[in-house]
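One chain of protein is taken out of this complex; the other chains stay put.
In this document, chain identifiers A, B and C correspond to the written order of the chains, with residue numbering beginning at 1 in each.
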Amino acid sequence: MTATVEEHFEATVAADQRIEPRDWLPDAYRKTMIRQIAQHAHSEIIGMQPEGNWITRAPSLRRKAILLAKVQDEAGHGLYLYSAAETLGADRTELTELLISRRQKYSSIFNYPTLTFADVGVIGWLVDGAAICNQVPLCRSSYGPYARAMIRICKEESFHQRQGYELLMTMMRGTPEQQAMVQEATNRFWWPSLMMFGPPDGDSPNTAQSMAWKIKRHTNDDLRQRFVDMSVPQAEALGVTLPDPLLAWNEDRGHYDFGPIDWSELKRVIAGDGPCNAERVERRRRAHEDGAWVREAASVHAAKESER
Amino acid sequence: MTATVEEHFEATVAADQRIEPRDWLPDAYRKTMIRQIAQHAHSEIIGMQPEGNWITRAPSLRRKAILLAKVQDEAGHGLYLYSAAETLGADRTELTELLISRRQKYSSIFNYPTLTFADVGVIGWLVDGAAICNQVPLCRSSYGPYARAMIRICKEESFHQRQGYELLMTMMRGTPEQQAMVQEATNRFWWPSLMMFGPPDGDSPNTAQSMAWKIKRHTNDDLRQRFVDMSVPQAEALGVTLPDPLLAWNEDRGHYDFGPIDWSELKRVIAGDGPCNAERVERRRRAHEDGAWVREAASVHAAKESER
Amino acid sequence: RPELARLCVALGDDALVMSHRLQQWCTNAPELEDEVALANIGLDLLGQARWLYTRAGAVDGTGRSEDDFAFLRSESEFLNVRLVELPNGDFAELVARLLVFSTWRLAVLTRLVSYVDPVVAAIAAKGVKEVTYHRDYAARWCVRLGDGTAYSRERMRAGLDTVWPFVWELFDRAEPDLRVEFDEVLGRVLSAATLAVPTVADRADVLGKVGRDGVHTEAMGYLIADLQSVARANPGAVW
Partner (left out) sequence: RPELARLCVALGDDALVMSHRLQQWCTNAPELEDEVALANIGLDLLGQARWLYTRAGAVDGTGRSEDDFAFLRSESEFLNVRLVELPNGDFAELVARLLVFSTWRLAVLTRLVSYVDPVVAAIAAKGVKEVTYHRDYAARWCVRLGDGTAYSRERMRAGLDTVWPFVWELFDRAEPDLRVEFDEVLGRVLSAATLAVPTVADRADVLGKVGRDGVHTEAMGYLIADLQSVARANPGAVW
């Protein structure tokens, strides 16, 4: 019997078909998948903070509405993703505990501060852009509920990315101060965006198993290159300079070469001492703890109702 | 013996000399005096809030420094006055409890909100102006420590009044928006300033005893008239209109006539439901309660030190 | 025309300022479902403000844009009721405020559906649908918290006491039937929540002037400073 379900799992994955919640799956796959989905969900929720920081201050009502809707979408993404994790037997409250006790990670990019309204645009352009590069292949993830969540999320992220880029275009047509703001925000977010693809392939121990399971479909370095190739012409169209003097088209490779990434920066931020790690987790913890009595009241009330 | 000390008290007061802490004094005098001084102290402390509201937003560094120094002076006045009350056997902590439990009052003028930076100037001009009218006679109070505190306080208040008036002068020479701000603030503070002198004489039961004890030297209506007579030419010099169509020079009386005061407004604010009563007392309570552990630590530390 | 413009500005300001307080809840809600719901309500109100400002600028002859109204007016030109500008408290205070606000606004918008100005009537018709949802959201939470735990009941009661002193202002100079409708709805919700109607005193106006006259609380200046900070710091910029 065990042999049969295992064979079914292997065959499904090999045929590029999808594993569904009713299917048997190996414990290691379940654990890896829960961790991947949970970290993605945490990233959506923590990712609300740097952009949420500018909602009340957005300088036009149209941009305010766009930004509020975007942050709302991120809460929605978090919800789908926690639901997908729950199909694997995880519990949303437990996952939240893992986040606020710092036992699970979220994308390190959100540990950088947002310092001007241009950051909202640059996050849309570069951070959402990098996220999409990472996530499009996940729409073909071997785990069905995750793959379906990713299809919806990627569609919305592309929309956000276009809105971010459009904001930057508008700002680059504006005052010199606005142009300087866009350049400065680009300077701060370029390298952290490149780090969003994770460590270099030689230093990424889980990649092989994840690719075999079709949880992951491209290496970190492949995706990073794709992102760079995509971003350079976008930066040119915008009129901003990417902060890398070594960035240059390589005719032979058919790709842009770029300068060395400061991996010690990424390690430090992942380790927890980045510019905003403490604030991000603390804010999430406070919201969770402040909301405890509300959630308790709701469940007590529901119990009363079901007794009536 | 009792006859002697009573005679001494009566004689001292009659001769316009000062009662000192070492002197015997009637219980009723002590109680009245403590209440008067405490309410004055509370007014200084609560009065820090409406002006304190504009320190961080003061639009020039010079005005910021002037305002911060003024609010600091008010804290200092509160300190002298609580000390004067302590010479009569009162306890500062108990007086603070009476304030935050709303069992003792403070000047009702501080229950109006400060809504623009012009309010800072108008409070200096009108509110400090009215306070000075009320307080100059108190420099001759029969109770020595209070009289001496008042001399110092009046000196500083006059300085604050001039600064407030000077701010308004500057604003009236400024943009139309600044001029409108000054007029609007004047409209809001004029009537409440007139109410600072208390109810009309016919409705002021404690006046006779207080005047006999030389705690009070002029009736409410006398002081109010003095304030109106002083303010009208100041308003003219400033170029603002006082919001009273009945205001007019009365040749026969040698004073300005003015319109009827809405005493129901004053009663409502004194009763506790004015625009800011709840916030003012709540803020003071919170500061007091938040500071409890600090005061306790200081006293425990002092005890440790004295044991060493 | 000036009355129509004033109506649009007042209702627009209520919506914008209430939306601002909801925006400040973002990333602080007790559950993700509430993050989504509160952002949604904030977005609806922001949308209403935008339509109303645009209409005001068209009818008052100034041609001002929605952004001119939001970012270039001074505090005393904002005509919102004081209820919406109060500093945020806990979730129960938010529920109380939203319940009061949307019950009142729904009654107001329902009457405006047949208003003489067709643009305002259309904005009101759209708003009725949205605010009906807002009121239901608040009412459901009010019942859950009032009839939940002892602690949540006490918080809900305290939340209602915090906002109640500002309720009278919503009906100042209004037709009496508006208040009757409001009291009737609130009565039903509070009864389902096993809570009494608050008995706290009204908060005074300032010498007869209230939010609708541009006279606000001290919290409003900080809200405006936040709202307008980027716009004011970049004069001439287009976003």
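Operating definition for what follows: a contact is a pair of C-beta atoms (placed from the backbone, for glycine too) under 8 Å apart; a residue touches a chain by one contact, two chains touch by 3 or more.
Quantities reported herein were computed from a predicted structural model and do not represent experimental measurements.
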- Note on the structure: Neighbours of the unshown chain, displayed set only, are A, B, C
- What residues on chain B make contact with the chain left out of this view? 45, 48-49, 52, 54-65, 68-69, 71-72, 75-76, 78-79, 82, 117, 167, 170-171, 173-175, 177-178, 283-284, 286-287, 290-298, 300-302, 304
- Note on the structure: Hidden partner sits against chain A at residues 50, 53, 57, 112-116, 177, 184, 188, 191-192, 262, 265, 268-269, 272-276, 278-279
- Message: Suppose we count only contacts with the excluded chain; which residues of chain C make the list?
- Response: 74, 221-222, 224-226, 228-229, 232-233, 235
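As a convention for this text, only the chains that are shown with their structure count from here on.
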- Message: Report the inter-centroid distance (CA atoms only) between chain A and chain B in whole Å.
- Response: 58
- Item | Distance between the centres, which are taken as Cα means, of chain C and chain B, whole angstrom | 37
- Two or more partner chains touched - positions in chain C: none
